[in-house]
Structure formats: structure tokens, C-alpha cells
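With one protein chain withheld, the remaining protein chains of the complex are depicted in position.
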Amino acid sequence: MALLVEKTSSGREYKVKDMSQADFGRLEIELAEVEMPGLVSCRTEFGPSQPSKALESPVRWCSCNIFSTQDHAAAAIARDSAAVFAWKGETLQEYWWCTERALDWGPGGGPDLIVDDGGDATLLIHEGVKAEEIFAKTGQVPDPSSTDNPEFQIVLSIIKDGLQVDPKKYHKMKERLVGVSEETTTGVKRLYQMQESGALLFPAINVNDSVTKSKFDNLYGCRHSLPDGLMRATDVMIAGKVAVICGYGDVGKGCAAAMKTAGARVIVTEIDPICALQALMEGLQVLTLEDVVSEADIFCTTTGNKDIIMVDHMRKMKNNAIVCNIGHFDNEIDMQGLETFPGVKRITIKPQTDRWVFPDTKSGIIVLAEGRLMNLGCATGHPSFVMSCSFTNQVIAQLELWNEKSSGKYEKKVYVLPKHLDEKVAALHLGKLGARLTKLTKDQSDYVSIPIEGPYKPGHYRY
Amino acid sequence: MALLVEKTSSGREYKVKDMSQADFGRLEIELAEVEMPGLVSCRTEFGPSQPSKALESPVRWCSCNIFSTQDHAAAAIARDSAAVFAWKGETLQEYWWCTERALDWGPGGGPDLIVDDGGDATLLIHEGVKAEEIFAKTGQVPDPSSTDNPEFQIVLSIIKDGLQVDPKKYHKMKERLVGVSEETTTGVKRLYQMQESGALLFPAINVNDSVTKSKFDNLYGCRHSLPDGLMRATDVMIAGKVAVICGYGDVGKGCAAAMKTAGARVIVTEIDPICALQALMEGLQVLTLEDVVSEADIFCTTTGNKDIIMVDHMRKMKNNAIVCNIGHFDNEIDMQGLETFPGVKRITIKPQTDRWVFPDTKSGIIVLAEGRLMNLGCATGHPSFVMSCSFTNQVIAQLELWNEKSSGKYEKKVYVLPKHLDEKVAALHLGKLGARLTKLTKDQSDYVSIPIEGPYKPGHYRY
Amino acid sequence: MALLVEKTSSGREYKVKDMSQADFGRLEIELAEVEMPGLVSCRTEFGPSQPSKALESPVRWCSCNIFSTQDHAAAAIARDSAAVFAWKGETLQEYWWCTERALDWGPGGGPDLIVDDGGDATLLIHEGVKAEEIFAKTGQVPDPSSTDNPEFQIVLSIIKDGLQVDPKKYHKMKERLVGVSEETTTGVKRLYQMQESGALLFPAINVNDSVTKSKFDNLYGCRHSLPDGLMRATDVMIAGKVAVICGYGDVGKGCAAAMKTAGARVIVTEIDPICALQALMEGLQVLTLEDVVSEADIFCTTTGNKDIIMVDHMRKMKNNAIVCNIGHFDNEIDMQGLETFPGVKRITIKPQTDRWVFPDTKSGIIVLAEGRLMNLGCATGHPSFVMSCSFTNQVIAQLELWNEKSSGKYEKKVYVLPKHLDEKVAALHLGKLGARLTKLTKDQSDYVSIPIEGPYKPGHYRY
Partner (left out) sequence: MALLVEKTSSGREYKVKDMSQADFGRLEIELAEVEMPGLVSCRTEFGPSQPSKALESPVRWCSCNIFSTQDHAAAAIARDSAAVFAWKGETLQEYWWCTERALDWGPGGGPDLIVDDGGDATLLIHEGVKAEEIFAKTGQVPDPSSTDNPEFQIVLSIIKDGLQVDPKKYHKMKERLVGVSEETTTGVKRLYQMQESGALLFPAINVNDSVTKSKFDNLYGCRHSLPDGLMRATDVMIAGKVAVICGYGDVGKGCAAAMKTAGARVIVTEIDPICALQALMEGLQVLTLEDVVSEADIFCTTTGNKDIIMVDHMRKMKNNAIVCNIGHFDNEIDMQGLETFPGVKRITIKPQTDRWVFPDTKSGIIVLAEGRLMNLGCATGHPSFVMSCSFTNQVIAQLELWNEKSSGKYEKKVYVLPKHLDEKVAALHLGKLGARLTKLTKDQSDYVSIPIEGPYKPGHYRY
């Protein structure tokens, strides 16, 4: 791949779509800051003006998803503050090239910390270390053709190429790394699996399971961004339609609420009887996809699992049924089955909005964002306010890892943030919304055995 | 103004932004048709394939609003079916030039019928006729400087120029015209005022007050398009915010419902105690703008009146408060007061999204679509399904005017469609949504004195 | 029937359940007054302390429904202020006896005005007059056996008995009567039918179609009282259930909203395509009763028509499906079919809550309030606040009829209250809820041609 890294006048590397959009990006960043009280408050509390200069270090940045970059924002950051390798609409090859660039700190070495989202940077390092070990023992390099998964083929190629340059590259990286903080359900799941198998190479903080992340970003973020993506991509009237939400976890709950309040009739599919019963208590119908595939207008996957909507489902759908995914990975919808269906015709209405027409019925379905995260592909993701909650968790997690790097507090395990930090994140966002908290009296505090300053709930509390 | 009319290869006139977008426009039109069962059904029932060829006549088309054109759709129509003079982001001068082009049918004469939206075409003809009468009597031409209103100055200039070419132009037009059908609250109000003063020059059908228009397009359309516009323009999180909806008519009801269900706290301002009591019954707070101007985050005007949000209000708002209008005209927000406020600074984030910064406080507000219809300026207006209801009313009204053109049924007055046609419009939209109606038995029909086939309600029924 | 009229110490007639409950009734009336700002305001404005003493006259009172009396309130009124003939759980015979008592003003004559609710008092007078005319001409008395309708048999009996005492009784009544004001959809319908056939004997004001009645009492009242009645009668969990609402007029809209927000899945049946499309826009499914009869848990009729849920429907329902009616008359549910179904068994759980078991399936359904208005039979009807709107309309209508009794303003026709009085009713209820209205400026008033003090909307406005 012939991608060239560019440099700013100050010598900082980058690769973005269009540096001329940097001013527009800066304006939008300034607007966003007004919506991100928690994050801005962290900058004030922990930023470069502080003695600790805790957040002053250089940053290298790539995207967690081929569609999730806002090019103008990337340009502003590349110009003003960090090495950015990201643009909207990367190919998978470009995506992993960017990931590798972000992890390449040159001879000085790095990174010290990773802020991850989906776990791809973490994955690359772990796979790299594994390959280097095999190579050291056996001289064997990874074989991309050993896997059917086209994306993993790319990962193996990158590692293979890297091996020939520096057979200790990923080992050096993991030695230096203080830890990672990860914010997605999907990425966290991988971390726990690695912890269980003993493969985890450095400490990890699970930011996803902070209440102020999973019960906010996942729920309220998707409640906002699902209709946003649908409207931008298709302009379709949601009221009166039948919407099927596959999965009723935090993301599914947000999606279902959004569709219901917009006037759709919502049907949920679930494997988990508890979540199913929650859906029923909200007046939603719980059925299988097969039950409703031919009568619904909008389908959205939110499961975190694969093979949810297969091409055989899609063939049975109504003409112009909308099919989209808001889960982290693009394997919830059987895009490969669709793309390779004999005689199928793809008509691109506009970027990220394709009509796929089946040859026999001449009936078509509308697939958003090629089956990837539709809120990133078709809209701009989650709004700043809720992301401020997530990112404040990330900042606090990074500081925690850094401050405790020599204390031995964190082993090669997965940790969640303590309750009082989670509550702090929330507290930082109340003022912007005009809220006023009640304060426990000493007497009340004693009665319920809860400190006046919190934490207010036991760890298992579900909110 | 040096605008040039272009011509298709078949010789049809047009002026659009970019004819190369015609294919994209055609694709979107085809998608829209699937969402417009009523309109498509009219084409089948009354279209060119039918003996009456009722809907086969040539059409000339302009926009009703400087922001409301979708350029790709306009290109497709211009290329394939009608003379179009419209693009997104016209100046006012361009807007009226387009309106005049649409009304200029050349020597053969025309139009026979007007489909109006806001009443500007109707206004131009009425003002033209008035000026021609004065000119015929006194030789006087209209004086644009006689009015403060910059837009009306343009109207007078156009008429003045026209007088010099053909002093009977608008007389000929009104003689030929069979009638107009009008679909907005605002345009209809003008028609009734002209009817009352005896100035109405031809029959008019008030389509706005069909139930399937005012209780659908106005209500459900805005419930969809207000959040759509807000999200596209600002990406702002609506949940947690305080939203002030000025006016609680059909449009205001839709806007308030959208904000409430998106998680905002909604405050309504109203002059009408009945509408105010309705708002209260939905759990909304009813206060004056002055009460809440400094604590709200989002302001939206829906009143159809003028001078709702003045620059003095805007100065008291929170930093980055969003100010927008979804009523037909742009005088609900005091844009002139804002633009001429000493020292105010306008920072265009992107088209239709401006931040206005006041010099004293350095605090700014975000104004959408320059105070014009934000759902047209910042999003794509109302979705096809609900517009299908409105436009089916328009089609039925046009057919009615045409079929009765010689019968004397319609005088120079304003009419609403009879109930059974209104019900027909609704019925045409049920199948798409999977609904099944119940049918009265003969016995039930007799008991309630309602015909089995309808109409089902008395004229005064409010739905 | 051996019912005896009783008398208070002051000699006022009454017949109530239990005079010892008068204190409790008085307490509840005092609580209710706090919730009825419009009505209390009328008392202040027009009451006995005022020169006109407009509302000072004696009143005779019966119930409009066999279940709708609150016995403690009736006792308080009987003791303190008016002649009351009403108790909860009257037989039909008792009901009409009470109606006759209320209309019997003795030798002095009366009544001057009727406040009607459902139109039974009005019906009795009209039928009485009709019978007296026949009797005068032919000597024939009404024959109760001429009708199948058991209730109408009672009416004819009463008239027949009356004829023998005074063959001009109803003639004298109608001569004296200044008019009636009527507040139900059902009663109003009868009035319009009588107006059309020329049978209406005195002026009538249709209070039902005041916006502050039909869009408040019918809608918000039922939204409150349907779940209230269901919960008191059955304690059933509404969340998760499938509720079928037959009819989606104002009452049906309120019922559907209540069930939806309580967590039920709501299915609507409708004959009117416009109302059906409204239901769809709110995310409700529109099907026929046959489509859903065997899968729903709760059925509620709101149509104003008859024969909505027949015994054959009931036989197909799930075990313990709840069947109830919230429309004015008890013929929406086929109680006769149920009662006479061979082998059916009625098990009274408690008053107004019966389980009917079919012999073949041993499966039963729960019928509320014997098919009559379940919110009156199983709960206490609509809350005071919304009734204050309705009753303020009644008071204003009564005053209007009385004040204009000699002016000839009102003929033997049906009238609605003028818009400004409707708006006044709403305005009287705003302060209690803390609302503050916006006031038009002179300039705005001119611009929209709406008087500063209202009325704010044209007559056809739908709210």
C-alpha cells in the first residue's frame, strides 16, 4: 500500500483526508467543548497547567472504525495537537495501516498507554507478540492464507511484514506499555477472555462497565444516534413503521426506546429471558426474527454476536426494508452472503446507503453503512455530551494507570474503576444541565451507613 | 439579475443547481415513491394511462422557500418531467425570479391551476393584478421604496418590470386560472383574508385544513423533522436539555413531543389558554419566554406570528443556546435585530449553522437556517410518507377544481375538501402500514346513522 | 316499585343510599373544590352573593348512570343543598324512577333548565310529549311490550303511568323549559338527530363539543380512569399485556395512551381511516377484533356504537381476559348474549367484577361493571380537575340559556358555546397548574388578525 505519512510544519506526522478543513474542525471542537463539561473539567484539573502535567504527553491517534472519523475534526487535531492517522471511509487495509502508524513511536519508543475503543490496537500487539515468539522459536512467520477472515488476513500480513524489519517490535512495545483502557463491550469481552487464558500482556481498565459509560453512552447515545443515522441516510418516516431491534442490552434498549417514541411499533429479538421480560414490561413484543422478517420495515442489530441477519432473512423482507447494525463489529449482518448472492445488484443511493436488489423478486433492501456501525457511517456517532461521560472515564483510567505504574497496584488483569470515580464522572456533568444534588445529613449518613461524600451504592448495584 | 434559463434537449426550460445530480435524484424519487402510497395510488387512478388523462398536463415548478429544494431531486424532475426553477440556498431575488419563471407560460398562456405552498405565487398574481389596475387607471407603477420590507420590495420591482413588458400580464393569468390549492396554515390565512375583503380572484381549496394534512404533516412531520434538523446542524445531545417551544398548535405539539421523547425537559409558551391547558395535561410547563430565556438550551418558534424571539432575548441566553424556527416565515426570530446588533460577530460553522457572538459577553448563540424553516434548511423537510398525505390532498383538490371548472361549483371563495375525500386520503395510506379497518354492519350503521362507507364524522369533529 | 321519597328536616326531598355518609361526602366535596378552579370561580363570579344571583335556584338531581353515583357525595348534597335521587348500583327501574323524581317539581312547576348527561332526561320529556299527543288524538297509551329493549319498556311504563295521572304533564314541562345543556357525545348525537327531524322541543347547548370538554374530559379523563378502574376491579398488572381498544376517538385515544404508557402493547380497532392512521402514527397496531380476539388480555370498548364485542368473540378469548366498556351506553358489549349463553356460569368476584365461565372450555372472562361504564362502576369516574372543565362549560351554558331566555337568541336547535367562552373555561384552569400565558403585542395582534384577548382560533380549528 502506497500511503505516505505527511508532516506538519512543526514536523508532526499525520495522514488525514483534507487539512484545509482544520478551521472548520476547530470550530466544531470548540462547540463540542461546551457540551463536554466532564472532559473540560479534567483538563482544568489535570492538564498541562498543573504541576503534575499529567495530560501533557504526545499522542498518536487512529480511528477505531473505518467510518467513524469526522475529517474536519481530524484535520484540526492533526494541525494543532497530535499525530492523527484517520479518515472517514478507510479501506480495511488503510485502517490497519493507520493502526500500525499510531503504534509506531519511532526509535524513542512508545506508546506508554493505550486508549482503546474496540480493542484493535490491543489485538495487534497481542498478535504481534505471539507471532514474534513463534518466529523466535521456529523461524515461522504468520501465514495470512491460514484464515478465511479477510480482515485478520490483513492483520497477519502487517505482523509478517513487521517481523522482517524488527523481530522484537511488539515485544518492546508490551514491555514499555503501562496499560490500556478500553471502552466497548466488545473490546472488554476480549480482554476478559485474554485474562482468563493468561494471555493478557499488560494491565487493562475496563471503562465500558463504568456505570457512566455503559448505562449512558450505550443507552442514551444510541437512543440519539439510531434515529439520527436513519434520518440522514434514508429520510424515512419512522412513525407508523415496524422496527425490529435484535438484542435488548443497553444498546438495544436505547434503540428500542428511540424507535418507540418516534412512533414505530417495536419488536425485540432476544436470547436472554431477563432482557426479554424487560422488553415486555415496556410494551414491546418479543419474537424471533423469523416470525417477523417479512412484515417489518426497519431492522437494527445490537447484539455483539455474529450472524444475526442472514441473506436468507433479507430475501424475505419487504421491498425497501432498511437493514442496519449499531453493534461494534460488522458481522451481525451477513454482508458476505448478500454480496455473493447470485445475481444480486447493488445500487448506491449515496455513500453508506445502498439498495440491494434480489434478482428473482426485483425487490430490494436498503443496507446502511455496509453493515458497519450505522450511527458512525451514516451520522456522526454519539453526541458530545454523552461521549464526555465516556471519555472522562477514559481520562481518569489513564491517569490511574499512569499514577500507579510503579506501585504494583495493577497486575496483568482487567479492572473496573472504583465507584467513587464513576460517581465523580457523573457529578462533573450535572451542573451543565442545571441539576442540584441533595446532601446527606450526618444523621442520615449514619442511619444508612453511606458516607456523605459517597460512594452511594454497593458494587453490585444495577442502576 | 443575470440568471439564464436553460433548456433540456427536448426544449423544456429549467434552472437547477447541478443537472449531473439527476441520476441520484431519480434514485431518491424512486425510494420516495415506495413511501408515498397515496400519491402513487392517485397516479394509478387518475394518471396518463387513464381515459381522462387527468394528471398529464405540463407543469412548471418553483420552490416555496429558499432552502427547501433538494437539488438532486430538482435535477431529476427538470431532466425527466417538468420545468423546474429551484435550488437550495436561493437569494430572495433569485427566489422571486424563480417564482416568476414558474408563472410564465409563454404565449400559449397559463397556468390553469396553481399548487401553492405558502401562497407566494398567489400573492404575486394578486399584487400584479392590483398594480395593473392602478396603472390602467393612473399610469402609476409600483414603488418598491414605498415599503420597508425588503422582500416585498423585490415583489414590487418584479411587477413594475413586468408592467413595462405587458400591462395585462397578471390579468390574463387570473382570467385563465381555474383555481389554486394551498397547503400551509400561513397561505390559507392569507386566502381567507382575501376572501373576506372580496379581493380573492379565483377559487381556492384550503388543503391545509384537511385533517390528513394539518393533523399529520404539521404534527407528525415536525415531530420527525425538528430533531432531524437539530441533529444534522449541531449534533447536540437533546436528552437532558431544556427546550422551549414557542406555540403549541399542531406544529408546536409535534415539536414538543419530539423534544420530550428525546429526553429534553420541555417548556411551552402560548397565548391561547386552551392550547396551554393541553400542554399542561401532557406534563409540559407553560411559561413566558421571559421566564425561561436564560435557563434553556434550545428554542424553537412554531407560532406563525412575528417577533417571537427578539435580539434582547437572545442576549440573555446561555452560551451556545440553539435558536431556530420551524414556522413558515422567517420573521418569528428577530434576525434583523441580531444582524444589526452593534459589535455582534457571525461565525459560520457550516451552511445554515451560525454562531453569533455578542461583543459584551463573548457569549454566543447558534442560529439555524438564518431563522428560516430549520427542518428545510438544516435537514430535508418532512419525510415522504407524511408528505404523501399532504400531496394526495393537493392532487385531489386539483382534480376537483379541474373537473368542476365549468360547473360553477366553486366561486371565488376558499373551500375545504369534503370529509369523504379526506378519509380517502387516509385510507390510501393504511395498507402500507399493515393496518386492517373494521367495517360497520348495516345494523350498526343504522344505529349510529353513519353510512357504512363513511364519512364517519361530522364536519366539526376535531380528531 | 315501592320506593319512598324521604325528606330532610327542612323538607327537601331525597333518596340516597345512606345519609350518615354526608359528613364524609362533605369532606370529599371540599377536597374536590380545591381541584375545581373553574367551577369555584364561576360560583364566585355568578353565585348567590352576586346581584344577579344567577346560580341560586333550587336543583333536583338524579344520576345519568346506574353506577355513577358516589353515595357519600350524594348524601352530602341531599343533606345540604339539593334534592337528590341517586345511589350507586340502581336497578334500571330505580334509575328511571329517580329520573322521574328529578323531573317532578310538584305543583309549582319546573324545571326551568336541564343539565343533562347522556340525554335521558331529555329523552323522557320528548317521549312523554309524543305519547301525550297520541293519547290526546287517539286515546292510546304507550305499550311497553311494543319494544324488545328492556330499558325502553321501563320508559314507556313510566310514561303510561304518568298519562293516567296527568295527560299534560310533559307538555307543561316542555312549555316551561328554557333549554337543556348536554355534555356527552351520545346525548349530543340524539339532539342533532332530533334537530334534523324537527322533533327538538326546546333549545339545546352542545357542551360536549366545547374543546375544553371533548378534548379534555373525554381524552384526559379516560386516560386517568381506565387504568384506575382496571386496577381497582382486578389488581391486574397492565405492563406486558396486550390491550385492545375498540375505537380511537377522543375516549379511545385516552384509553390507548393510558395502556401504552402503563407498559401494555396496544391494538386499536377502527372504522374510520383517519383515526386509524392517527393510531398508526403513535406506534399502535390497527387490526380487526377478529384478528386479535384470542391473543389479547384486555378489551375496552369506546365506540359509542353497539355490538362491538359479541358473545362469540368472548368465547374465543384467553382465560381471564378482561372485557370492559367505557362508552356511555352498555350495548357495546353483548351482555345479553353472554347472560343467555347456554350453560354459562357467572361468578361474582366482587361487585362490578364478574367472572363468566363458558361450559365447554371451563375458560372464563372477567367482565367489569356488567358492561356499563367501567370507570364509573369500578372506580370513581373522572377526576375533579378535568370535570371542572366540563362542568364549567355546563354552568356557562346554563347561564347563557337563562340570560337569553327572552331574547329569542336560541331557537329549538342545538348550539355550541362561542370560542371565547371555551377559551375562558381553559383560562380558569391555568392558575392552579402554575401556568403563565404569553400576551400578544398590539403589533402581533394586527399582523395575525387575532384580538389580543382572543378568540385565538377559527371555529374549525382542531386542537
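Chains here go by letter, A, B and C, matching the order in which they are written, and residues are numbered from 1 within each.
Simple rule for what comes next: a residue touches a chain if its C-beta (ideal position, glycine included) is under 8 Å from a C-beta of that chain, and two chains touch if they have at least 3 such contacts.
On a predicted model such as this, the values are computed, not experimentally measured, just so you know.
> Which listed residue, C:V236, C:V344 or C:V448, touches the chain dropped from view?
Of the listed residues, the one touching the omitted chain is C:V236.
> Among A:L177, A:L289 or A:I322, which one is in touch with the chain left out?
Touching the chain that is not displayed is residue A:L289.
> Touching the left-out chain: which of C:S81, C:N319 or C:T340?
Checking the options C:S81, C:N319 or C:T340, the one contacting the hidden chain is C:N319.
> Could you please point out the chain C residues that touch the chain left off the display?
The missing chain touches chain C at positions 24, 27-28, 31-32, 34-35, 220, 223-224, 227-228, 231-232, 234-242, 261-263, 295, 319-320, 347, 349-350, 355, 366, 379-380, 383-386, 433-434.
> In terms of residues, what is the contact footprint of the unshown chain on chain A?
189, 192-193, 209, 211-212, 214-216, 220, 250, 269-278, 280-281, 285-289, 291, 304-307, 389, 416, 422-424, 426-427, 429-430, 433-441, 443-444, 447-449, 454, 456-460, 462-463
> Over the whole complex, note the residues of chain B touching the chain we left out.
Chain B touches the chain not shown through residues 239-240, 260, 263-266, 277, 280-285.
Methods note: only the chains that are shown with their structure count from here on.
> From the centre of chain C, which other chain's Cα mean sits the farthest off?
A
> In terms of C-beta pairs in contact, which two chains are most connected?
By number of C-beta pairs in contact, the leading chain pair is B-C.
> Suppose each chain is reduced to the average of its Cα coordinates; what separation in Å results between chain B and chain C?
41
> As a quick test, compute the distance in whole Å between the mean CA positions of chain A and chain C.
Going by mean C-alpha positions, chain A sits 57 Å from chain C.
> Quick check on chain C: which residues sit in contact with 2+ other chains?
Counting only residues that touch two or more other chains, chain C contributes 277, 280-281, 285.
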